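The complex is shown incomplete by one protein chain, all other protein chains being positioned as in the whole.
Right, subunit A next:
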Amino acid sequence: MSLLTTPLDALHRELGARMVPFAGYEMPVQYPAGIIREHEHTREQAGLFDVSHMGQVVIEGPGTAALLERLVPADVQGLAANGQTYALLTNEEGGVRDDLIITRWSEERFFLVVNAACKAEDLAYLEASLAGQKLTVLDDRALLALQGPAARAVLSALAPDLARMPFLRGRETEIEGATCYVTCSGYTGEDGFELSVPAASAEAVARRLLAAPSVAPAGLGARDSLRLEAGLCLYGHELDAETNVVDAGLYWSVGKARRPGGEREGGFPGANAVFHRKAEGPAQRRVGLRVEGRRPVRDGQPLFANSGEEVGVITSACYGPSAGGPIAMGYVAAAYSDNATPLEAEARGKRLPVTVAPMPFIPQRYYRG
């Protein structure tokens, strides 16, 4: 199967990107600056990411909010216009089909951004589950993420109406003559924006953003180390069909109105499994891990208690440039999930001391207005 390309493909190549196959797309994993420098630049100034491989979907029609709540535990009906929420497509066992961002464009119009790797399955599921609603895949739009402490000043210079837009809000605006939908969100722990841009204008918008001295291109490699430092989950690593929402530490994403005793209690797939797990307490928990020394650990490696008992597994790992050393996320038995619990990872036949650590690994710097 041939790989798809994003509307920024030519620009990536011009910038000297190393392209790799990812979720059916050719994507830039890094530019000549390298993953660590791109990561640091995003924390210090601003990084521009092409995330056009992600699925952009609009669902509209009478009663869409209530129908979406039959698929996700988030408080969709409670979203204000241009409000945004993190959401999970749960399954009947309380596991996760995908995680996504839902933005309420208007009363009966919702904009969903789903993971690239889950896109085809999500669309089939949404079409089957929301048969009466109009579903439109925005495959004629690019998605750019501008992330970092300088992002707001750079973007506001082009679209002054974004200057004070807080975290998890969105609005339609003009950039380089193109009508874009911009949300204050991201995957780095920094203040920043995601821009849904018509494909034909994507390169012009990207070039305009890159023209700012504080903006540098950043690839998927930096995106992964930034999100791991920010303590954010990656579907297929921390989240999958078998992992309960509560074990993943994502019960916060169950809207208050959707919880036991709430006005719209349950009603999403696996609600009983999630509430039951919440009441009894999880057998395993998602935790952050700091690695002693410099040797990195890798996802899939087992974790051991000092007794020698295998108590967990690493699900994501990287060198954290801003954390100042190797870090990881993983699942461990609840009894070993307290902060500062000493564990050992097994990396290439060697046991490495690791310690359960609070997440995020770096302070989040979202702009809340």
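Please note the rule applied: a residue touches a chain if its C-beta (ideal position, glycine included) is under 8 Å from a C-beta of that chain, and two chains touch if they have at least 3 such contacts; residues count from 1.
Everything that follows uses one rule, which is that contacts and distances are computed from a predicted model.
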| item | value |
| --- | --- |
| Undepicted complex member, UniProt protein name, chosen from "Cytochrome c oxidase subunit 1", "DNA polymerase IV", "Glycine cleavage system H protein" or "ABC transporter domain-containing protein" | "Glycine cleavage system H protein" |
| Touch with the omitted chain, as defined above, among A:Arg109, A:Arg171, A:Arg208 or A:Arg298 | A:Arg298 |
| Candidate in contact with the missing chain, chosen from A:Ala202, A:Cys318 or A:Leu343 | A:Cys318 |
| From A:Pro7, A:Gly148, A:Gly192 or A:Gly221, residue that would touch the chain that is not displayed | A:Gly221 |
| Residues in subunit A touching the chain absent from view | 29-30, 34-37, 221, 225, 294-296, 298, 318-319, 326, 348 |
